[in-house]
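A single structure is presented below for examination.
One chain of protein is taken out of this complex; the other chains stay put.
Letters are used for the chains, namely A and B, taken in the order the chains are written, and counting of residues starts over at 1 for each.
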Amino acid sequence: MRDIEKDLHTEHMVINMGPSHPVTHGTVKFLVTLDGETIVDLKVEIGYLHRGFEKMCENGTWQQVIPYTDRLNYVSPLINNVGYALAVEKLIGIDVPERCKYIRVIACELSRIADHLTNVAAGGLELGAFTAFLYFVEARELVWDLIEMLSGARVTTNYVRIGGLKNDLPEGFSEKTRDVFKRVRVLWKDVDHLLTKNRVFIDRVRDVAVLPADEAIALVFTGPCLRACGVPYDVRKAQPYLVYDRMDFEVPIGDTGDNFDKYLVRMEEILQSMRIVEQAMEQLPSGPINIDMPQYRWQSKDDIGSRIDSLIFHFKTVIDGIKPPPGEVYLAVEGGNGELGFYLVSDGTGKPYKCRVRPPSFPLTAAMSRLMKGRLIADIVPTFDMINMIGGECDR
Amino acid sequence: MIADLIESLAKIIFIFTVNLGFFAPVLGWVERKQSALIQDRIGANRADILGFTVIGLFHSLADAVKVLTKEDFIPAGANKFFHTMAPFISLVPAIAAFSVIPFGGKYTVFGHEVHLVIADLDVGILFVFALASLSTFGVVLAGWSSRSNWSLMGGLRASAQMLSYEVAMGLTIIGIIMVFGSLKLTEIGAAQENFFRWGIFLQPVGFILFLTCAIAENKRVPFDIPEAESELVAGYFTEYSGLKFVMFWMGEFLEIVTISGMVTTLFFGAWHLPFVTDQMLLDFFQFAGPNGAGILAMLVNIATFFGKVVFFIWLQMAIRWTLPRFRYDQIMRLCWKMILPISLINILVTGLVLLI
Partner (left out) sequence: MNASVTLNRLAERFPGSIIDTHSHRGDDTAVVKREDIRAICAFLREDEGLLYNFMMDLTAVDYLGQEPRFEVVYHLYSLKYNRRVRIKVRVPESDCFIDSVVPVWPCANWFEREVFDLYGVSFNDHPEMRRILLYEGFEGHPLRKDYPIKKRQPLIGPIN
């Protein structure tokens, strides 16, 4: 066969899984060179959703960046909000009250649940398990109901402020959380029965995109993809921020790094996040949610309307922006996809000098060509989905 | 002579109406509503005429109107003749295959013997398989003539998959043929009068293999890689719109009906009710006189047959909405390394049991 093949004139087919394609959610282009159905080469092109986040941040005040951060990882916006606010607070050198920290943890974990639900649902959808998708979309709707109760919006939450939060927990939040989590656990079990032991699903995702741990570290994987490869790195445990050191939760670690491990890690993290939210709701102290420093965080509207110093600070911080002292800082939080880092440079004025986001899915998308060499084109589907590239975050 | 002609015409019109007029639109509705029930949602229920939404049945009518009024384009540079011909080649075998499937037995009505099958061929089973092979051409032509890499990939996958599963399907049936000793579907159906002679008890392995191969042949999930929605946009019919697109879909739905018909005939007693022989049925309807009894027995059998067909349609739909889809090399491996050897062993065991 080999010597016959030498005489046959065959070409590799170049196929373009272009920016608008059902599987490339997040607008990414794959230029796939195929030999039959085997992938010989895969080139990834991103940048279709580049909106100039950093340039826009440099053009507004420090507080005006927060709505932009919603749109980075738009399936878990509260984590972006919290990360940025924490980074600015580290730059200023202030610490928020206890109640604010607990509510921020609740917000982060709710967002993380929504992110993982979306990702596993999309995985099921792309592989043809339409029913699993719709069950998890129902679960996500319930979690979004909670987020809407909290912040007023489902996706573009704009909830966290530098030095505090926009508003406190609404009435009836803990009862609603209990009901929602009961239903989400039922749906989780349903999807677990549908997919985890399903021979067809396992055949599609097991042993696809295997990556040894040291190569994963060299490619700077973080988050569930890294933990699926067996590396126990989670920013919430390694360098705890907010009140994660008081929470009792486990971080699931995988074995081989294939898509099945990534799926299992994400499914387990949904349950662990629900545990964290329940513990936070129990331990929630009472108290203020905003720090009492009017040059960084406004006082209440009553004060602004009646006291002259509050009014002056409010005016100055809105017009000029808050003024962190000059310096630079890097802070990492655990996003839905991995380590979400904020690198902020301040020159003492009200506008950021540099506001850099370290996107967790940027190196993951870069690794696609390494993962996909030699596999079939049908393997792009579960791999790219389990990497969970979010266009808003990768391209900014 | 005239009676024969009228009888044939009536049968053709009946099957045509049932298939194209009833099953094709209703299957679209069933797909929507059954998937909605499984997925805990309501499904399409907006189409209404004069304010009556008959639980969404009018959507099929709306689909028909939409499809007939859509622009019908052929991509630039595509082979016009093949592009237009492909959906026909795909649709016609699906309809024609139903002509050999019996939906009732033999009855004497008004002195005339009526066989409830359009064409009682001696090689009934082979005819169905031959038509299934023909529909492969439609798919491959569609993929090739669309001048798009994605359609080409869908066509390639389809050709490999359908060819492999035809071979396997033929082998799985040999067990049944050996047991009943005939290729005529009417004879196989008639031989299942006794409940314990139903094909499912005689050839359980053959049933499972045949159902798998038939679903694979039909390109339904979990074997729908030729039209894999998330990988190939729509596979081999990406570049189709309007009526031609719907012809592919109708071909698929009608093949579901054909498969259900085949499975019912071969394995589930065709038109017989369990534990009820033909004579018992005629005796039961004695009050209507000999002609009336014949007609009533005919109707009961037709209803039984279509009831079983509906059950298998429901089963295939349920499978579709539960399982994810296979990868291409896994489908090939399933066919050649698992189904083929098992069906050969099945033939061997059946032969041994028959000899003993």
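By definition in this document, a contact is a pair of C-beta atoms (placed from the backbone, for glycine too) under 8 Å apart; a residue touches a chain by one contact, two chains touch by 3 or more.
On a predicted model such as this, the values are computed, not experimentally measured, just so you know.
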**Contact set of the excluded chain (shown chains only)** = A
**Request:** Taking the full complex into account, find the residue in A:H50, A:R199, A:K301 or A:K373 that is in contact with the omitted chain.
**Result:** A:H50
**Fill in**
Across A:V231, A:V333 or A:M372, the one contacting the chain not displayed is A:V231
**Request:** Among A:Q239, A:T256, A:Q299 or A:T349, choose the residue that contacts the chain missing from this document, as touch is defined above.
**Result:** A:Q239
**Message:** For review purposes, identify every residue of chain A that touches the missing chain, sorted by number.
**Reply:** 46-47, 50, 52, 54-56, 59, 90-91, 93, 217-220, 222, 231, 233, 238-239, 327-330, 332, 339, 341, 343, 345, 353-354, 356, 358, 362-363, 366, 395-396
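Criterion: only the chains that are shown with their structure count from here on.
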**Distance between the centres, which are taken as Cα means, of chain B and chain A, whole angstrom** = 46
**Message:** So in the complex, the part of chain A that touches chain B is made up of which residues?
**Reply:** 13, 15-16, 21-23, 37, 124-131, 134-135, 138, 194-195, 198, 200-201, 203-204, 376-381
**Item:** Contact set on chain B toward chain A in their complex
**Value:** 35, 38-41, 149-150, 153, 157, 221-222, 224-225, 228-231, 233, 321-330
